[in-house]
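Only a single protein chain was left out; the remaining protein chains are all shown in position.
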Amino acid sequence: MSWGYTINRARDIDMDRNDMTISKLILEKIPSLQGCIACGACVATCSTGALTKYSLRKVHTLVRRGEYSGLLDELNKCMLCGKCQLVCPRGINTRAVISLIKRELGDHR
Amino acid sequence: MNKEVIIIGGGVAGMQCAISLAEMGVKPTIIEKSDKLGGKLNDWYKLFPTFTSASEVLNPLKDMINELGVDVKLSSEVTKLEPKSVTLADGTTMSADAIVICSGFEVFDARLKEEYGYKIYDNVITSVDLERMFCEGSVQNLDKNSPSRIAILHCVGSRDEKVCQTHCSRVCCVAGVKQAIELKELYPKSEIFNFYMDIRMFGCGYEELYKEAQIKHNIHFVRGRISEAAQTIDSKIQIKSEDTLIGRPLKMTVDLLVLMVGMSAGKSNNSFATTDGINLNTSGFISPKNIFTECVSSDVDSIFYAGTVTAPKNIGESITEGVAAAHKVAKFIKL
Amino acid sequence: MARNNSWQEYQKDIADDKYFYVRSCIRQNFFPGSERVFLNILRNDLGLDVKEEAIHTSCTGIGYHSDIVPLETIMAVVARQFALMTEAGYENFISSCITSFGIYTEILETWHEFPETEERAREDLYKATGRVFNKPKNLAHTSDIIFHHREKIAQKAKFRLINSKTGEPLKVVDHIGCHYAKLFPKKGVGGSEFPYVIAGMVDSWGGDIIDYPERRHCCGFGFRNYLVKANRGSSVANSQKKFESMAPYKPDLIVGNCPGCSMFLDKWQYTIHEIEGVAYGENNRGIPTLTYEEMAGLVLGYNPWDMGMQMHQIDVEPLLDKMGVNYDPAEKYLGVNGEYIGRPEDASINTNCY
Partner (left out) sequence: MNFYYDHFIIPFIIGVAILFSIVLYKYVRWITRLPKRDKLLIRKNIFTRKTLSAIQEVILESLLHRKIFRVNPLLGYMHMSLAFGWFLLIIVGSFEAAVHLKGEFLPPHAHVFYKFFAPKIIHTESGTTWEFIMDFLLLFVLIGVALAWGKRAYSRAMGIKKSTKHTRADRIALSALWLIFPARLLAESFTSGVRGGSSFLTGSIGNFMVDLLGWNTMVAIAPYTWWLYSTVLAIFFIFMPFSRYMHIFTEIPLIFLRKYGLKSSDNKQKSFDHFQIEACSRCGICIDPCQLQSAAGIDNVQSTYFLRDRRYNKLTESVTNNCLMCGRCQVKCPVGIDLNTLRLNSRHSFVSTSKADADNRYSYLNGVDLSTGSGRVGYFAGCMTSLSPKILNAMDKIFAAAKEDIWYADKNGGICCGRPLKLSGEIEAAQKMIDLNTALFEKHKITTLVTSCPICLKVFKEDYRLNGVEILHHSEYISRLIKEGRIEVSKSDLSYTYHDPCELGRGSGVYEQPRDVISAIGNLVEMEHNRESALCCGSSLANLEIRDDQQLKIASQLGEEFKQCNADSMITSCPLCKKSISRVANGKVEDICEIVANSLK
């Protein structure tokens, strides 16, 4: 039977169901990532962000909440130029964060 | 010297004010409504940002009060305040040359934020309850050996017009960070999430403590106010907020929800404000004469303030105001 | 489970007798017996005075919430309802619909805060109809009235919300319409967080109320959501969220006090089963969903088929069996005059059960 609509999926981040394995592993390897204060300097200076919707701040926050879908494509836009690392007030090695997340999300062999 | 100074309230500000006055040769009288000196500090475990025991601050003050022979009237409540006298609940009237109001604040009644289920669900507690549990050495329903999830909600009774608390209570941010670290140390396997609207680390060493909580203790900070809490079938608490940094609603089930209750204006402020020259601000704290230069003075020459009666403050600030008020009193009574 | 008594802080005045009754636009289609049962209970079982005017109209709330009816118009309509009450010599206004209850409450509050709007409404009403009105002395939803008289009903109860085989209390999910107390928490029994209006009835009649996490969540009705077909996915998703959340508690029935909620909580169970193949309730046959009047009727021993319970999407027979209510399966599809009213096609969620 055609209903003309489907049941909407919940938009909420369900921390009870999300698989936190990758999230935990990343925080274990780069604990400083947890120190992000969401100032957004990385996004403001981002060469990629000037041309696309890519936001490292948002991407890593999603990872830390166990939401991974679509993030690899986002991170793959990054040119690794390192400006974000230079402006980060909490001294997070953002390039390491990007590489690690990409690796854990299956970019590398 | 036969000048009389009455200090209303025997918390840290009142005690320090009394000590400073006594050191200058005045014999002040502290009127304390509870049965002991120390105020809220009696219920605190360790103090941010240094994890100093509350008793390490409180005991020296108490010792000084004893040493200096300050007159302390316990279990006495001021029911009427006049420029040169106070009337106590038992009907006695005491006259004074100067009065220092150090009556402090009230802990916000978390029951008013009904949606968080305080006193309705067993696993919703306040930061004040948690301090008591730390003093007792363990937190209810948490097991050291099994992982648990704990949510700490900041700004309960602060910055919330729905409960007529428009002000920021200032210290809860760092207290929440402190308690998160203490919980993590007590329950190393637990996962702790602090839900905040803004993190306001105004004091020396506070920001460092915040960073330590994040990086060293892996405490999660989620920017978003929990909007509701509900009990699940296994007596856990399901909470909902938005992760505003992502822009999506977030929900999770926690074993314990700690509400960082803010500072509400003292209940007695209203009755003090019936005296001419004593005015309340929007959140019910008493407005000092001038928040820059006369922050311990009132518009009544003989009435002074110290501590959180005028606004939320930390312990150091309250003690400093105790000294400042003593100085102003001394000048007023022409020591 | 922590027992919640916070509802006691949210008490409202409810009149004891002499009610002026206005109906819901849509309930008579979904739960056609409920309003009649309400009147019967009040008039016959409790011996109270309820006045109903045939010429009252829709409150136009659905149009209002869908941005079709302007505020001035709905105020005039509401003023007319009050005028009918005034003309009939009544002061206690009761509404069968939660949307309407919300509208009346909102408009009375608006008139209170902005008296000029009341003046305007009086003027408009007078110009249009020549009527004048007094504001009701007491405004209540009909569930408030049942709540108010719950102990009297309990005394007359023929059945209780108890599993007659095991003696265990039935597990009841209550669902309170959003516009009952979420707009003005003080205007609802128990406020918005821990509403007690249905829970109070359940407590008095022997059942156990379930406080499940999504208890306060909207059923998804939300005017614009179900009115526009493309948005219905959102509507049903909200109900699904509630079902998922209540399922672990294995509720025996759902009771609503809002026309739309009760209807959707009943019918979406069928929709969800058709679309996703997921069924809730015992034996995957759905959770019976009742109106509070039907629940009160069952307690008082009314014939379920007289109350129109055959019109439910989810079969109510398992519940009737649990309560020990005697019913004649053969009568299910007989109308008021004993005529066969037709039997709906079987749906997957309740195929050939009864």
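When the chains are written out, they are named A, B and C in that same order, and each has its own residue count from 1.
Basically, contacts are C-beta pairs under 8 Å (C-beta built on N, C-alpha and C of every residue); 3 or more make two chains touch, one makes a residue touch a chain.
Remember, predicted model here, so these are calculated numbers, not experimental data.
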Exercise. Which chains here touch the chain that is missing from view?
Worked result: A
Exercise. For the chain left off this view, which of A:Ala10, A:Ala38 or A:Ala96 is in contact with it?
Worked result: A:Ala96
For this session: Identify the residues of subunit A touching the omitted chain, counting contacts across the whole complex.
Result: 32, 45, 47-48, 50-52, 73, 76-77, 79-83, 86-87, 91-93, 95-96, 99, 103, 107-109
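Just so it is clear, only the chains that are shown with their structure count from here on.
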Exercise. Approximately how many whole Å separate the CA-defined centres of subunit A and subunit B?
Worked result: 38
Seminar exercise, completed: So, in the complex, the side of subunit C touching subunit B is made of residues 1-2, 4, 6, 191, 193-194, 211-216, 248-249
Problem set entry | Residues of subunit A defined as touching subunit C within the complex | 1, 3-10
Exercise. What residues of subunit B sit close enough to touch subunit A in their complex?
Worked result: 199, 211, 214-216, 218-220, 223, 240, 243, 245-253
